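Note that one protein chain is taken out, while the other chains of the complex remain in position.
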Amino acid sequence: MQLKNVSLAIEDKPVLRSINLNWAHGEAIALLGANGAGKSSLLKVMSTLLHPSTGKTTMPEGMSLQKWKSKLGVVFPETFLYSSLTGYENLLFYQKLYGKTDNEQIEQVFNQVNLSRVQQERVETYSKGMKQRLAIARAFVHQPTHLLLDEPFDGLDLASKTILERLLKEKNKQGVGYVLVSHDSAHAWDLCDRAVLLHNGKIVLETPCTEKTYRSFMNQYQGWLKEKQHDVF
Amino acid sequence: MFFKQSLLILKRDLKIEFRNKSLLLSMIIFAVLFQVFLQIVFDANIEAIKKIAAGVLWIPILLSALLGFSKYGIAERENDALTGLLIAPVDRGAIFLGKLLGNLLFVFIVVIISVPVFFLFLKQPFPESIGLLLFTLFLGSWGFVALGVFFTTLAQSSSITDLLVPIMIFPLAVPLFLAISQLTEMALYPSIVMGQDLWVLLLVGYNILFTIAPLFLFDILLEV
């Protein structure tokens, strides 16, 4: 997907400013930045939930909007789950919503997020971490080729974090690309081909994620954070 | 695809509602209770009832439907599940249709129980034009529910949703109310039929307008 000169204003307040971003097929992008930098908003634009005020988003290879949506898996801060349905019913519903019925796939994602045991229980009985894992399973259940992940590690314990990391790496090998928002840049560095730093709604830095670039990226990141502090005080 | 998605949403909503049961039960109890209440305050008896029969029949149904609008599908708001629907490749019109059918099913169940109660308590001679009565009950509920579901979904982000919805839909529904009260009166009390076709036409037209228009408008309006 390609973003060209995308700006977004919410309630007349500029949130994104002339974003240019090219998301190649299968590419893993880490989207980093301070709170309020506009990361979540950028993901919402990419998911077509929000329309850019100016600029243009282009789907890959002339995909239609519906086609793009069907290829997209999303983990947002809200889980989108129905608490009075069981875990299984939730996944079944979302899978059908994407026009698929594949019980094996459901079994598989339950296994992957380690929730097979409780799949017949209502979501309201789940703990926060279990809900988050189910939300991740929900994002995978229709076998998307593009993932938008907004702080997916939030609320996960160490073991689950490792599971998700492994899952992402495995998917990436199979050609699934993702945009990963995280405020733990060290953590994200392991999982990306390219890191993008967002500050005040602008992309201020883009580097490939290698060991060599990490230090200089972090230095600049700190620099941007400091500049912000100067602004405030 | 479109109808499959509507049915999927309908089935999900019904599963949630029947699992919790409370909404449908409350709607039924409210309708019957309110009807009894109306009959008491109007001191309704067979002679006096003629003037107010249509109102006593309809008001409990309409208010019960109104209570249902804001509570039906409340699960959608819990974890922002509506956004989950909007991100999926689902036609927004299908979302509207699914919700419309679900609300309608509930209102029909209310009708099936509260209308016999009306005849039972008021000892009406059974109406002659039962066909006209059923027709009016069907289309009248449909029109009101279509209007209500449409505006309730839109008003979800309002601070006073529960109040705003009736304030919006009652004035818009005046033609509908007039049509159903006139037709109900004609159905209950056989008389020289005047203007029946006109009212039927109005009722049908109104229903078409408020079923078709939301199907298209939802796409524009449900952007966040």
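Couple of notes before you dig in:
The first chain written gets the first letter, and so on, giving A and B; residue counts start at 1 in each chain.
To be clear about the criterion, a residue touches a chain if its C-beta (ideal position, glycine included) is under 8 Å from a C-beta of that chain, and two chains touch if they have at least 3 such contacts.
The rule we apply is simple: contacts and distances are computed from a predicted model.
In the listed set "Anti-sigma-W factor RsiW", "NADH-quinone oxidoreductase subunit F", "Heme exporter protein C" or "ABC-type polar amino acid transport system, ATPase component", the entry agreeing with the UniProt name of the missing subunit chain is "Heme exporter protein C". For the chain missing from the display, the contacting residue among B:16, B:32, B:155 or B:187 is B:155, taking the whole complex into account. Interface note: of B:35, B:64, B:152 or B:182, the residue touching the hidden chain in the full complex is B:182. Among B:1, B:130 or B:194, the one in contact with the hidden chain is B:194.
By the touch rule set out above, subunit B reaches the unshown chain at residues 154-155, 157-160, 164, 167-168, 170-172, 174-175, 178-179, 182, 194-195, 198-199, 202, 205-206, 209, 213, 217, 220-221, 223-224. By the touch definition given at the top, subunit A reaches the unshown chain through residues 11-14, 34-36, 200, 228, 231-232.
In the analysis below, only the chains that are shown with their structure count from here on.
Averaged Cα coordinates give subunit A a centre that lies 40 Å from the centre of subunit B.
Looking at the complex, you find that subunit A touches subunit B at residues 44, 47-51, 66-67, 69-70, 72, 74, 76, 78-85, 89, 93-94, 96-99, 138. Put simply, subunit B touches subunit A in their complex at residues 1, 4-5, 8, 12, 15-16, 19-20, 75, 78-81, 83-90, 223-224.
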